[in-house]
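Once you've had a glance at the structure underneath, I'll fire off some questions.
What follows is chain A.
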Amino acid sequence: MSDSARASIFARIRYSGSGASAAEIAAAREALGRAPAANLPGSDLCSSFLANVLLNRGTVDVVGNRSEAVTAVGKYIYQHYRTHRLVAGNDPRLAAMPWRDAGVLPRFGELEAGEPVALSYARLGVAETGAVVTFTGKANPAANNLLPENHIVVIDVADLVPDMEMAWSRIAHAMTTEQRPRGINFIAGPSSTGDIEGKLVYGAHGPRHWHVILLGEVPQAALGEAQAIAAPAATTGELD
Partner candidate 1 sequence: MESEALHTTAPGGGPAVYLFVTCLADLLRPSVAFNSIKLLEDAGCRVTVPLQQTCCGQPAYNTGDYKSIIPLARQVVAMLEPADYVVLPSGSCAGMICHHYPALLKDEWHERALQVAAKTFEITTFLSDIVKAKRPERPPIPLPPITYHDSCAGLRELGIKEQPRQLLQEFCDTQVSELQQSEVCCGFGGTFCAKMPEISGKMVQDKLHNAAATGAGILAGGDLGCLLNIAGRARREGVAIEVRHITELLCGDLDGPAIGEGE
Partner candidate 2 sequence: MQQYSDTFLDNASAALADKDKAEVRDAMALFTPLVRNAAMDQFQHFEELRQHVKQVRQHSLDNLGHYLESYEQQAVRNGNQVHFATTGDELNSIVLDICQQHSARRIAKGKSMITEETGLNAFLERANLDVMETDLGEYIIQEAGETPSHIVGPALHKSAAEIRQLFLDRHDLGERELETTEDLVSEARQVLREHFLNAQVGIIGANALIAENGYSMLVTNEGNGDLCANLPPVLIICTSVDRILPRAEDATAMLRLLVRSATGQAQTCYTSFYSGPRREQDIDGPMETHIVLLDNRRSDILASDYREMLQCIRCGACLNHCPIFASVGGHAYGWVYPGPMGSVLTPLLTSLEQSQALPNACTSCGRCAEVCPADIPLPDLLRDLRHAEVEEKIAAPRWRQGLKIHAWLARQPRLYQLLTGMGIALLYLLGRKRGSFSKLPLASGWTSQRDFPSPQGRTFMQQYKAEHKHRE
């Protein structure tokens, strides 16, 4: 059934097609150029990314090095869950973190039922949208993004890109040395729904909270600038 369906669909589609060659089609697409991106809200990549994370109803921390990152994670999970435990994927970058310094006890693997917090190390962060990008795989099983109550994501300043076009260019580059990932996830906020009377509620299926830790040389004013950009929206931007 499917073979004849395939043949008849292709025949009908080709009948109303341009009849151009592959090279002509590629040239025609190239000629369309690229799309305009959203303007960055801040004065640099860091402040823009942080502002958009805040606008996406995430919370943020800014840290200079891995030791500070571990401390920030420890403080955050203790404050919220009175725990020192979390689950993280088998990402060598996470494994190399000085967890003991902050008394955090990570378990490396896939999130299991009842575990409230997962930690991911993002591949990229997109300033235009305030999204972090993760690839599925051992380093970050999908369940760790989707099933915890609380999702913490570490992202390196060096992995921030201005817009989604640049993100794809970086992803394409990564694919030259590693296999195509099964899943590429752009995450921009805690799980939410507006399906009941248009009222925005968090924690529809996945995380109720989403915490992003920006690691590296972040300009000193970036966090303050981001908070100032996001502040008016935080008081007036409620979707209901």
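Criterion applied: all candidates are chains of the complex that A comes from, given by their letters.
We take it that contacts are C-beta pairs under 8 Å (C-beta built on N, C-alpha and C of every residue); 3 or more make two chains touch, one makes a residue touch a chain; residues count from 1.
Remember, it's a predicted structure, so these values are computed and weren't measured experimentally.
Asks: State which numbered option touches chain A in this complex: 1 or 2.
Replies: Only one option touches chain A, namely 2.
Asks: With touch defined as at the start, can you tell me which chain A residues reach candidate 2 in the complex?
Replies: 1-2, 5-6, 8-10, 12-18, 20, 22, 25, 28-29, 32-39, 52, 55-56, 109-110, 113, 129-131, 136-138, 141-143, 145-147, 164-165, 167-168, 171-172, 179-199, 201, 203-206, 239
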